[in-house]
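Would you mind keeping the following structure in view while I ask a few things?
A selection of the complex's chains, in situ.
Order of writing sets the labels: A, B and C. Residues in every chain begin at 1.
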Amino acid sequence: MNRRSGTGYTGVPSWVYVIAAAGSLFILLPLVAMVAKVNWPQFIPLITSESSLTALGLSLRTSAASTALCVVLGVPLALVLARQPFPGQRLLRAFVLLPLVLPPVVGGIALLYTFGRQGLLGKSLEVAGIQIAFSTTAVVLAQTFVALPFLVVSLEGALRTAGSKYDAVAATLGARPTTVLRRVTLPLVLPGLASGAVLSFARSLGEFGATLTFAGSLQGVTRTLPLEIYLQRETDADAAVALSLLLVAVAVAVVGLSYGRRRSSAPVKEQL
Amino acid sequence: AGSSNTPAATSPASSSSSISGEITVFAAASLKATFTKLASDFEAKNPGTKVTLNFAGSSGLVTQITQGAPADVFASADTKNMAKLSDAKLIDGTATNFATNVLEIAVPPSNPASIASFADLAKSGVKVVVCAPQVPCGSATETIEKATGTTLAPVSEESSVTDVLGKVTSQEADAGLVYVTDVKTAGEKVKGIPFPESDKAVNTYPIATLGASKNKELAQAFIAAVTSADGKKVLDDAGFGTP
Amino acid sequence: MTFDLTASLPARNFEMSLSLGPSETLAILGPNGAGKSTLLGVISGLLRPESGSARLGGRELFTLDGGTRRWSAPHLRGTALLAQEALLFPHLNVLDNVAFGPRSTGASRTEAREVARHWLDEVDALALANRKPAQLSGGQAQRVAVARALAAEPELLLLDEPMAALDIHTAPLLRRVLKRVLADRKAIIVTHDVLDAYMLADRVIVVESGRIVEEGPTRQVLERPRSHFAAGLAGLNLVAGTLGQEGITTPDGRVFAGQHDPDWSLVAGQAGVAAFPPSSVSVFLGDVHGSPRNSFPVTITDLEPHGDQVRVRASSGPSNTLSADITPAASADLGLAPGMEVRFVVKSALVSVYPA
């Protein structure tokens, strides 16, 4: 009963809250259990160690880059999938989802087969003097590969739900398709795009298997925080867990901030 | 990649020669602690050198090297993976075995199932976790099972030692079969129970310079450092045996 | 600079062909579901007909005949559509909604906002400039939508019921604005209000079931309607039949007397209609034998106040409704009520007869 006056209808059945609470607990409890296990005196030196900080910095930079790449590649893909039906659309959609299913390690192998020195494109790239594997670029590529489907799928859902009524109106007012896209379509699906971008960023931040295989684990170059955590775990599982908390904290900050900004400028207010 | 077959330089190099430059060492994840120390010792002793380390599972590293990863030295956790590279003529000369490892039973400190011997693992009601036969520690386990005629009924066949250890430290399992070095690394969280049958399956760690290395001299120097007395000491401290 | 269109869209049982002179305004009238919005959709490029072609001035809008399938996108057509729903962009405020058209066609932000302010002022909605569409009432949103369509300054303006949801003070205001704006511009306006047709249109088209049933200068169509729908709009009663010297003969064989235009030379047997205003109809309870020769037995369906009169609506057969305007006193005297069977009597002097 904390509705404010003047707001529209927001009836959510009360049992929904009960299940939602259960769902939240299912996710929160393991996190709490993790926090409970942290060896706090050991925690600060661990997360401020040079290797941790280098890894964190690398993780943030590469995740930001791959999120940008996901948006650039994913928005067009989502548009093509959501708007006009064309032959093979269903197949394309299924293929775009594949990196989700592929165990990341296998994804990494596939990337090696493509961009590695012996790979499909890698040979030509090598001739051109470009080496991708085992570089920071490789990290970004690996993260983009696994994170792209997230952006595409959530944006496609939002685009379908939003429909194209407003796009049509904009076109009749003389707006070119590009203008329509920039000034109407995208602003209207901003919540979906934001969700997609956040998902991609989070997935990139947590990416491990494909990076390890495709980019290797070289400190400062390709060893992102999840890889650092993986290595820590070889020697001390609890330290790894503690280090994960750093990742979690960063993610909460980034996600909280980005969602926050989005909500306060939330454009679509419901009329009754 | 080309596979130039230079004869192996086995002379224990003194650290006074004028070597410099950078190398990348691909090493099995289980060597993380020791190789990190070995590399920094090596850099300290040889100013102007830089050793970059890349850790992952041995088989993953083999895939990377096969696909043209820019590595100079490969240290494997088993001979099988090294063999893949030598079969593919990707190593320079022959590999050197620099450490061994044997299995040990790891139990939670309280030892809830009162395990004292390898045979105890087969008792009913004991939740034992082993490595899957596909990975080195699993094939070692299989060898020991065969040799002793004891058949284990594990609740899980993990794909790495770390996972076995994880199950034991979390007390999910009553016992696990891991390497001595792993028990040592885990410290207080597990108790190691050595068993005599472990010598039926000794695991050997080989190291080799890779054919594609751009700084073979430095690579040889690093391998020499690993196999030197100082290197052995570091490895010994971690629980590795001498081949 | 004319506009010509022929289009058919069988999925909606739509087939029309029309043209528009320079700076002519056309009103489209017709019942719900007749295809008025479909027509505007086809012109603006939101709907693709199955066949047909259209040109606006020198520009080809589409040509979909046999092999040729050329189609120009909505934004290249020089048309602007005010759709039946206001559909203001929910994420832009009112000012930016109206500025959207100019902005899209190349104006700078400042210019576009200036234009938007001008049009908002015209529709008396400048005070709403900073609101989001969700904060507008229905009529306010409609006004802003009209301003948005006008601000796009198209070559051909398409307005789908621009006066819907407007209050009785705003509607005349907007009608005045439109009258001024449409004076030197091609426009097509869909409306259910005959006043819009009178005030704004040079010509009207009456559509029914996806076809044009009547077409002509506004006054002619509304004063001499040939379709029941147009007659209804004009507030006239209509009886159809075949023309004769006396008047018309209805399908059930009765002769209905009326006046023809003296200079028309009648072809006997030609289809014709008789039109007469409700004020020319008297209501009787029993059978009558007076001077008016035209009378119908009818069943009252409805009594409505109409100015200071009462309008009696009645049905004289399956799909024909007639109306009579009588004084409230007469209505009370006769004790009229829906369902009663009465007789409508029409003075033939007030009946116009002309070919259908």
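Everything that follows uses one rule, which is that a contact is a pair of C-beta atoms (placed from the backbone, for glycine too) under 8 Å apart; a residue touches a chain by one contact, two chains touch by 3 or more.
This structure is a prediction, so every number in the text was calculated from the model and none was measured.
Recorded composition of the complete complex stands at A x2, B x1, C x2, labels matching the chains displayed.
FYI, only the chains that are shown with their structure count from here on.
Shown here, the protein chains touch in a chain-like sequence that does not close on itself. Among the chains, the centre nearest to the mean of all shown protein C-alpha atoms is found for A. Among the remaining chains, B is positioned farthest from chain C, on the basis of C-alpha centroids.
Spacing of chain B relative to chain C, judged by their CA centroids, is 88 angstrom. Distance between chain centres (mean CA atoms), chain A to chain C: 54 Å. Residues of chain C in contact with two or more other chains: none.
By the touch criterion stated above, chain A contacts chain C in their complex at residues 165-166, 168-177, 179-180, 183-184, 187-188, 190, 267-271. By the touch rule above, chain A contacts chain B in their complex via residues 105, 109, 112-113, 116-119, 122, 131, 133-134, 212-213, 216-219, 221, 230-231, 233-238. Residue ranges on chain B touching chain A, taken from their complex, read 1, 24, 26, 29-30, 32-33, 52-56, 60, 63-64, 66-70, 162, 165-166, 169, 185-187, 189.
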